[in-house]
Each structure stands twice: as structure tokens, then as C-alpha cells.
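Got a structure here, written out as C-alpha cells. Questions coming.
With one protein chain removed, the remaining protein chains of the complex are shown where they sit.
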């Protein structure tokens, strides 16, 4: 199937553009903005890993290496659309308007971490693998029923394709022809389990064939390829032409999470090699240099801005008020049941704290 | 995809043979034996429907119309292979050596109904839809681990393809390349839900593409096409060449079960039309007549034999001893836990019956 | 001026149908979805006529996939709709367990109230209708232990209609269990118009002095039978309480009754170990310890899977066993 699902690419490793790919549809400003967004995501990720090492946040889930896939796809959405991330997709949610402070709070085990600013439709990250796919189908279906042109974009990994909910989500979406884009980040591993043990196929895109769903495979480290593929899928969805399955082939440089040791299951020199070759930022840098659009002052300024933004968010995170007991009890039901109310009362009696 | 998965046929509706299909690989005796097996299955089914109307058995699940799919596939197995049926596959299990008496007992709500004679590897019919697919993959995997050449054959309907377990079963089978044949009977309906509402695809065979699994679509009312397709898949499995997904396109003439009223959701004249055209027995009859191999005395004798066999089984069923309380308790665990033992004691104290 | 309420004799399944019709007519965001609920009108005819009346956009025949049904219902619900999702039988809810346990019941808390999934999950349940294996499970205890969902079990048409309407109105997920044996076992007068019954309130089916019998669903049938018989046979007066909502349970009614009678019996169809009886017992323990004159009695299913139907009458708690338990309690 590899031949049927060639990896769509616009920008190659040298930062050279595929002349047939229609890059003229996008302005240089937009491309530079993509660079900014990826840089922002990367710096936040690097900072977060440091924070974890310093014990200022808990276990953290890295996405370094997957910025093109996440940022490029998120950039193809419009406000009002729905996003369904996993635990690894904060480059996507950040791009789509999530609050940096809240993303950091998430790694402090704070419930606010799952909540985007009001008016931005992002689901809290799904922990049970693949369980978010039916949600995305359902939310998209609601939009279709209302006759709006809003769409759902849902993230999931290569490992997620093995779960029953992957299948049920895609089948519902295709049966009801809902405006959903199923965006797979194939980073080659589900924790330690490589794609070859996860499935017998060489592509994930081909799994769309079982649903007569539009499907394609893109170079997930090429932000332009990702952006255009998702844009096309999103437009199709908006026009009522049904769902799409996209496979973005990518790689996580680091561990599965900061609690994972990748040397147990793979040779990390592969990651080092990729940093020099397929890296999404480097590639855009090369492109911009090729185009004469790269200025050191520009990136330096970006870095400074971003670092400031991160520092501010970090400060906000660290000064954020302690969690309130009410978070435990108040939202399980709209109004606590009597059993919960008794438990609150008992608990407060012991704690002697205000609720 | 219809063009990629043409409906393989050997015997057309007129009982004419496709000259390229290699029918010479099978003797006329074997073909006549197929006719006998299908007739046996059909007469049992018709009798069972009558028994249900007479109140001599409970709700019954018909398979009339699906005899070629079930008998043809079961005939491709060898003793020692494993069969995983649903509630509708007693033509298959009967062919594979299940006891007719036990099949009838099943419709009396008897636990013995799920049990084939010793030495015949048939699982009790799976009630939760699609749950048997992973079992078949697991049992086949066990054979592979042991280095035997035994295979699993698992039955499921068009509706079953929507469940997560369909997907997980196929994925495990393909990842571990186990000797399993996934045999789908696409009878067009899952109770009232037609295939068009169940999936967005026109074939079920194409769902194998998502697993890089061998897959094909056959005329499920053509016993020769079914037999050869399953035989080929089984041989491939025996040789260690992995699993296969087969779609046998068929039709149930009757209701979903005797408790169902198909007129609520479809025009039953379609069934009447099909009895005259695509019927699996009629087709073989026409073939045998075309070949000059049909003798009325032969079928009459077959009918008589079969009717006798059915009468005997029926008598055995009706004279079968009442269910024993031990069936409730004795096999939940190898030895009843104390809670169960206390419950047995209390129960017997009330009932005053022997255990 | 008096308003006269139009009444109509209904079976429980008619009451359920009527409740859905009422809510579908009132709120265009209400959807009915599940296997065979549309064109076919449901395998028990619970949704009969709804497809014709409300059309295919609102009465939806879904693919055969319980996790998909609940999972998409969550997406629909968070995005403004009110799905009433049918599990064709309660024993087929298991494939949806993950979606219910980790999402439907948690999305409200997880989002601090921003997102909610007020789904009603309907499911026919229990033994006694000669259904095949798995179709007869009564595992309500799996859900009373699950934080974030209410569990409701009507036993007659009047309760069914009022409780189902209330469940649809409830802003939380509700599991609405329909004892199959009650579907057509009785006809009672039901108002034709909309009315509601509060969740969490038990119904005293019969007042009595000597023992409180707690039960719900189809077991109300056996219990009423047993109580009628034993009251004829002996000088004993039994109070029968149909809990109707299993979470949250009606603590006050339970306590008041046990404090009056001093004795308690719990009857349920599910296996004894780990059944909802344990929770009723806890409520009694917590509220009425000093009132108890004898140990709380239980008459429940065995710790075994509900058997195939030739043996299901052996499985289902019988009036005889209920009578014995009352006897044991009284003469302790």
C-alpha cells in the first residue's frame, strides 16, 4: 500500500519546495508565522522538560519533533471548530488558543489544565487511548444537525489505531458523513511498541479504505504538507463532503513521557540523526534561508518574545491559587447528591477548611 | 471498491458453471454431498420454525437462505480445526459435526445446546456480537505456537463489522499472522438495520485492506464458490501464510428470529423473489439437472433419511432429562466458592430437591 | 375551576414510549438513538411510531456498536443535544463501559462544569422472559458504584413515564433500567400529559409494621406476591418499598421504615455478593443500627451468571424464599 499512499511532501529536508504542490497559495508571512508557532511550541516543550527535572511540574509528556504535525493541523482550523487532543497535543491546543498557563497547570495535576479559554472548543485531553474519536464524530454530527459549517479535528497516535474505538469512531463518522478530520500522528511508537508490532500495515492512511473514507498520508514534519492536507480535509468537511483520515508521519525525539526511558526499546541515535535531517523547524529555517527570508534578528526577537511569554505563564502557574476542595465535589453532578454532601461535610469537619 | 472486490462465483443462478473456476477440482459425489448437507440443514431449519410455532421450542434463529455460506465454509474444515459460530450458524456447526439433538436443546434454553460432541472443536455460540473474533484469533495463535497446522474459522454477520472487537480481532490476527479465517455472512441486515446504515462501504471484504489481510468477496449462495474460497484461505492458514477475511454475500429469507417481524423494515417479497432465483439449493439442483445427475428418487431418499434423523433428534430432545440444578452452580468455578455453596444449600433447603 | 387530567391505561412500555414522545415534542434537541430504534420501532417496541413522527434526523438507527453509540452521544451532548441512547439489552452495555465510566460520567467534573453530557441510557434488563444468555443480566451495582451517573429502575407505567421525563430533564447522565418482565405485566392509569417524578425518591408500595422489604424493578412482583401470601398465612404486617432510584438512594425513606419496623429484608435479582443490597444495608447500618431487632436479610440471585432460560426460574428469587426470609427475620 505504500505506493498507493505516498508521503505527500511540499518542503523537503533541504527546505526545497515541490514545484507542483501549490505553495503559492500561502504567503511568506504565513509561513513565517508557522515558524513562529512551531518555535513557540518547541520552546515551551523544552522548558517543560526542564521544569519537570527541577520538580516544578510532575510527569510531563513531550512532543518535541511533532511540532509541524500539531501546529500545521491546528492552524487549519477556525475559531468555533472543535479540537479533541490527547495528552501529547499541547502544541496543537496552544496553537488553537489554549492558555499556556493552563497547559502548565495540567502538569501540576491541576484540573484547570484541561480547560481552554471560554469560547475555544477544546476538549480536555483524552487519557484512555482512542476514546476521543467517537466524541469528535459526535460533536461534528451535532454541527451537521444544526446545519453549521463547523468541524471537528481529532488527534490520536499510531497505537490508538488498535483500539476498538478507533474503528467505531471512523465508522460512525463515515456512516453519518459528519464533518470530522481524523488526524493521526504516526510517531512510530506507542510507548515502547513500534508500529510493526502494532499493525501489519505499512501505512495508517490505508485504514480509511475500510470505511470508504477519504484518506492520505503526509510528511508530518513538513508543516506545509500538513497544513494543506488538513485544510483540504477541513474544507471538504465544511462543505458537507464527509470525514477524512490523515496520517502524518512523524517522530518524537524524546521519551514517551519524562517517566519513560527510551533506551530500553530503541536506539536514541535515530532521534539525534533526525534532528539534523527531518526536523520540522530546521526545514522551515532552510526554506526561509533559501528564500532569503531568514534574518537572525527576527528569530532572536521571536525567541525573546516567546521566552517572555513562557516566563509569564510560568509565573502565573506558580502563583496560581491552591486547588479548592470544591473541585473535588462540585462538578460530579450539577448538585451534589446526599452521599457526596455527607462526604463533603465529614471531610470538612476533619480538615477544618473552608469548602 | 465493488470493482476491486467482484463477487466470485462458480455456479450462476441457472446452475451453469463458470468454465474458468476450476470446478474439476471437485467430484460430482462431493457436489451431491453438498446438496445433501444443505438439504439437511434446510429441513432442520424448517422443522425448527414449526417447532417454535407449536411451542415445543422457544425463540428460534433461522438461517434459511444462508445454507451455502454455512455448509460450504464448514465443509472446508478438517476435524481438529476450530469453529466459532454465532447464534445463527447451526447449519455450519451441524455440518462440522455438532449433534442435532443438542442444537435443538439449545432452543429449549438448555446449556447442553452449546456443546458439540467430544473431540469436535466448536465454541458455544457467541451472543455478544463480534466478541468471538478475538477468541478465534487467540485459539489460532495457540495452534501456531504449538506448531500444528490447525486453523480457526469464525462466523459473524454484517452488523458485527461495526463492533470494536471486529477490528481488534482482525488486527491481532494480522499482527501475529495467525491461522484464522474470518468468514463474514453478509445477509444485508442486522435485525432491521440494512447494510447501508451499518457502514459506508459497499463491500465488507475491503475492510481487510486496513490490516493488509487477504480478503475476497464471494457469492454466498454459491456453495462451490464459498467452498473453494474458504478452502484456499484455510490452506493458506495451514501453511502459515496468515489470516483471511472473506465476505459471503447472502440473504436470510425469514425474520431475524421467530420473535422478529421483518415486515416492519423490509418488503418480504424480496425474499420470495430470491427463493426462485438465487437460492443455494435450487441452484445446485439446476446444476445437477444440467449435468444429468439429478434423480427424483435420490432426493426423495435423502429427504426421507433426513426427516428420520430429525425425528430421532427431536425425540431425543423431548425425552432429554430435565436440567439439573448442578448446571447452575457446578461450573462457575472449578469448585464452588463458599458463597455459592451456601447459596446451593439454601436453595436446596427451599426446593427440597436433590442437587 | 378544576383542571381534569386525562388518564389512560398503559403498560410500562407504553409509558416509556409516551415519555420519549413527550420530550421529543417538547425539546428539539432530544434525540433517540440505538440499534433498531428507528424504522423497526425497537425490539420491544419502545420507540414504536417515533421514527414516523419525528423522522430520521431525530430517531436514529445506529451501527451495531455500543461504544460508538455512547461515545458519539457524548460528543452530541457536549455540543448541545440530549441523546436518549438505547442499549438493546443491558447485557450489551459492557462494550460501552469505558465510554460511560471514563467520559459520560466524568466530563462535567473534568471540565469544572463547562462541558456536560446529560445522556439518558435506556436498557431493558433482568431475567424471566426466556431470553438467550447475556440478555438477562441485572448488573445495576456496576453503575451505582460509578461516580457521576444516576441509576433509575421503574416497575410500572406511571413511574416509568414520570421518571423517564425527569431523567431526560436531569442535567446529569442517567442510566434508566427497564425490567423486561414489567414491560407488559400490568396496566395502570397514567396521565396523558407531562408530569415528572423526582429521582432519588422511593415509593412505599404497601405500609406495614413488622418488617421493611426493600426491592425494585421486577422483584416488586415476587415481593408483593410473597407479602400477600405471608400476611394471609400469618399474623405479620410487611412494609414494601420500591426504591425506584438506586443512586442516589432514598435514605430517609429507608431509615424511617426500618426505624418503624425494626427489621429489614432486601430483595434483588442480581448476584448477592457485591449487589446493591450491600448499599441498602450500609444505609440501614448508618441510620438505624439501634432500631434493628434482627440481622438484615437478603434474598438475591446466586453468585453465578444468569443461566440459560430452562433454569432461569431456579435463579430468580422466588416468593417462597422471600417468605422464608421474612419468617427468619421475624422469628430471630
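Going by the order they are written in, the chains are A, B and C; count residues from 1 in each one.
Keep this in mind: contacts are C-beta pairs under 8 Å (C-beta built on N, C-alpha and C of every residue); 3 or more make two chains touch, one makes a residue touch a chain.
Quick caveat: nothing in here was measured; it's all calculated off a predicted structure.
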{"item": "Of C:126, C:162, C:208 or C:271, the residue in touch with the unshown chain", "value": "C:271"}
{"item": "Sole contact to the chain not displayed, among A:197, A:238 or A:275", "value": "A:197"}
{"item": "Contact partner of the left-out chain, one of A:85, A:116, A:134 or A:164", "value": "A:164"}
{"item": "Residue, one of B:139, B:191 or B:344, that touches the chain absent here", "value": "B:139"}
{"item": "On subunit C, residues whose C-beta touches the chain left out of the figure", "value": "67, 91, 94-95, 97-98, 101-102, 105-106, 109-110, 133-134, 139, 141-142, 144-148, 247, 270-279, 281-282, 285-286, 289, 292, 294-296, 298, 302-305"}
{"item": "Where the missing chain touches subunit B, by residue", "value": "82, 111-112, 114-115, 123-124, 127-128, 131, 133-143, 145-146, 152, 164-165, 168-169, 171-172, 175, 327, 330-334, 337-339"}
{"item": "Subunit A residues that touch the omitted chain in the full complex", "value": "58-59, 87, 108-111, 113, 127-129, 159-160, 162-165, 190-193, 197-199, 259-260, 264-265, 323, 325, 327-329, 332, 337, 339-340, 343, 346-347, 350-351"}
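Here is the rule we use: only the chains that are shown with their structure count from here on.
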{"item": "Whole-Å gap between the CA centroids of subunit A and subunit B", "value": "45"}
{"item": "Distance between the centres, which are taken as Cα means, of subunit C and subunit A, whole angstrom", "value": "41"}
{"item": "Averaged-CA centre spacing for the pair subunit C and subunit B, given as whole angstrom", "value": "36"}
{"item": "Subunit C, residues touching no fewer than two other chains", "value": "63, 65, 67-68, 95"}
{"item": "Per-residue overlap in subunit A, given as positions that touch at least 2 other chains", "value": "164-165, 168, 171, 175"}
